[in-house]
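Here the complex is missing a single protein chain, while all its other protein chains stay put.
Labels run A and B following the written order; every chain starts at residue 1.
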Amino acid sequence: MKLQRNGRTKALAIGALAVVSSLSLAACGSDDNTKTGSNTSASSSAGGASAGGAAADCGKGGQLLGAGSTAQANAIEVWKAAFQAKCSGTVINYNGNGSGAGVANFNQGKVAFAGSDAALKPEEVDASKKVCAGGQGIDLPMVGGAVAIAYNVDGVDNLVLDAQTTAKIFDSKITKWNDPAIAKLNPGVKLPDANIQAFHRSDDSGTTKNLTAYFAAAAGKSAWPYEPDKKWAGKGGQAATGSAGLAGQVKQQKNSITYVELSYAQTNSLKTAKIATGAAQPVEATAEAAAKTIGLAKVKGTGSDLALSLDYATKADGAYPLVLVTYEIVCDKGNKPETLPGVKAFLNYTISDEAQQAIADKGYVPLPAEVAGKVKAVIPTLA
Amino acid sequence: MDTPSPTVPQDRDGPYGPHQTSHGHAAHGQTPVELPAELPAALAEATGQRGVTAPPKARNRIGDTLFLAASRGSGILLLVIMAAIAVFLGWQASKSLSSNTGHFFTTFEWNPDATPPVFGIAVLLFGTVVSAVIAMAIAVPVAVGIALFISHYAPRRLAQPIAYLVDLLAAVPSIVYGLWGALFLVPHLDGLTAWMNDYLGWTHLLSQSDGVSGSAPRNLFTVGILLAIMILPIITAVSREVFKQAPRMHEEAALALGATRWEMIRTAVLPFGRPGVISASMLGLGRALGETMAVATVLSPSDKLNLHLLDPGGGTFAQNIAAKFGEAFDNGRSALIASGLMLFVITLLVNAAARLIIARRKEFSGANA
Partner (left out) sequence: MSTDVKHRASSSPLGRTSLTGGRLPKWAPAATAAGSVAAGCAIGAGAGLASHIQWGLIAALLFVSASYALAAKVEGTRQAKDRLATSLVWVCFILAVIPLVSLTVYTVQQGAGVVDGTFLSHSMNGVISSEPGGGIYHAILGTLEQVGLATLIAAPIGLLTAVYLVEYGRGRLAKAVTFFVDVMTGVPSIVAGLFVLSFWIIILGFSFSGFAGSMALAILMMPVVVRSTEEMLKLVPNELREASYALGVPKWKTIVRVVVPTAIGGITTGIMLAVARITGETAPVLLLCFTTDVINTNPFQDAQESLPLYIWHQYSLGNDQTYARAWGAALVLIAIVMGLNLVARAVARWRSPKAGH
């Protein structure tokens, strides 16, 4: 009986402790991470503040909601830190919940801008007219990137693949690492006699769409009989959610291969394959090589809409063909008055050369000057 | 969806324990039978005849009316919320169902945003049912074992802390199970999966196809194991309470007749506890069917309905909603809601079945005494 009573007091004491500690916790929070953050983040944001200081345009302050593509989430994060260091009154909240959700949120008028891997479809443009009084949603190219073919095979460091072989691997037509097709591209490399564990996205994704668009353009119908789509169409293989999920699986699992944005391959230090495009040398997945391909892109949007069309089948020397461009979607007219100055200020910052350079370290590709110039011209016209 | 029963204080032999056990009310051990001291016993005797439903009606009618209105109002509000959810789900789901060019129940694909939209829940239904069945097959016997361990086998000193531990584990959020499952459990199941493939492969169910042998066990079987681990504490907590409430008189009678401990449990405890165990299992099953995050982190989903349970692939309703919701557009969202409605209907059926079983065996239920 005594034991029980003791137990009771103890439980009470622990409970009280829990309550007290949670209460005391509520008293001392801070948004200031400049001291606790690592040196690099502090310095990069400080750099952003000083260099961008000339344009001390910060909008009206307050919260700015954005949502959408996970592919550009890492870039937005960098920009957010720098922008907020400069404009402490404005808080950017970007929810990387996927392009579809981002566009949906935008068309419900719930976010000031959406990030999307793909340009708006006609029916989405129609829907956006409800939110953008007197205007419509437009696509502004903002973040360039490369899709890397990441792999994890012991003893193989400089894997070279071409469009056909890659397409066949992801469609389970090539199932062994020592398949003659791979061996032919990698003379002298000792490839293991192991099953290829190919990972693809389980969720619908702009990355998948870019990869399959590349297959469709460069590999031909025999190797990739499917239409480019956000949804994975290939046979076999395993799936994981999000680029991070894929990167995590490849890191864990031997003899695996997948496709992720270059930034994810870099943060997880995964090996990436070079691509034989038909150019003199197989091209490595780097920001410069991708910038070359994006530089060849043409604007296919009309008016202030700057949707791009990319040439995946490029054979230019040193141009990495597997690229993607993600857009910020805003209203050309009819943005909400309370968020408009903030949106303009933020986009003005993100398209600035300094902001574009800042994300290059994170595995993204700065937009070529020509495309950036067009975007810079459009932003002031937003209303 | 949680465990109501852990709320029953554990110390049946608490302050008043020893003589309580020999008391007729042992079945609901902690029922406070201390009547207000000033109450004349004769009055209590007299009103005993009138029954609960006939309180004095003459006075304070306003208070009664108000209170009844408030409590009935909450009940009705609950119904309204439910109706709103059901109506809304149905309404949203109908949009995509009418445009679906596949068959909702037999199509494997999930392509509601394509033109024309094609989607079906065959794979999801299979995955949900299979993973839940695996989870139940593992969790129920083990949970009953642990519950018996705590209520009848464990040394007293051990029983109490273990009961606490199990209850606390029942509260671990599913996202944490997911995190643990993906980063710890999956790598540790590699060997077991390979071994099962080697020795149990002839069952077809527990084998891997050649193409994927050696892949990480991110399959329905692993999901089943993780779900089993998740629902184990819930089933244990409820079953334990029920077993503890088994009439002590029956137990002692069985022992007095020379039964071994197991025979006593088989004859006195298990029959008494069966409805409780069933309802506990249903709680667990409900959680297993609707679990989102833990499945989403562990499973490698696909559109294929695969009878090799060790192959990666498959999907469950909740996992599919969580994974597809972000990129879904109007029709896709509506289709996901339709699948949510199916999940809802399945849980409803499971619940109804459980209620039927329990109602049929009501004579054993201790709570209703």
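Keep this in mind: a residue touches a chain if its C-beta (ideal position, glycine included) is under 8 Å from a C-beta of that chain, and two chains touch if they have at least 3 such contacts.
Because the structure is a prediction, the values reported are computed rather than measured.
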{"item": "Touch criterion as defined above, residue of B:Ser174, B:Ser281 or B:Asn331 at the omitted chain", "value": "B:Ser174"}
{"item": "Residue among A:Gln63, A:Asn178 or A:Thr381 that touches the chain left out of view", "value": "A:Gln63"}
{"item": "Interface with the unshown chain - residue positions in chain B", "value": "1-9, 11, 14-16, 28, 30-36, 39, 43-44, 46-48, 50, 52-56, 59-61, 63-64, 66-68, 70-79, 81-82, 84-85, 88-89, 92, 141-146, 148-149, 153-154, 162, 164-169, 171-180, 182-185, 188-192, 195, 229, 232-233, 236, 258, 260-263, 265, 283, 286, 289-290, 292-293, 297, 317-318, 321-322, 325, 337, 340, 343-344, 347-348, 350-352, 355, 367-368"}
{"item": "Contacts of chain A with the absent chain, listed as residue ranges", "value": "8, 11-12, 14-19, 21-22, 25-26, 28-34, 36-38, 40-41, 44-45, 63, 65, 67, 70, 73-74, 77-78, 80-81, 84-85, 91, 93, 95-97, 108, 110, 241-245, 247-248, 264, 267-268, 362"}
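Going forward, only the chains that are shown with their structure count from here on.
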{"item": "Whole-Å gap between the CA centroids of chain A and chain B", "value": "39"}
{"item": "For the chain B and chain A complex, residues of the former touching the latter", "value": "11, 14-15, 17, 111, 113-114, 160, 187, 211-216, 218, 296-297, 300-302, 312-313, 323-330, 332-333"}
{"item": "Chain B partner contacts - residues on chain A that touch it in the complex", "value": "1, 4, 7, 97-101, 103-104, 124, 172, 175, 194-195, 197, 199, 202-205, 229-231, 236, 238-241, 249, 252-253, 255"}
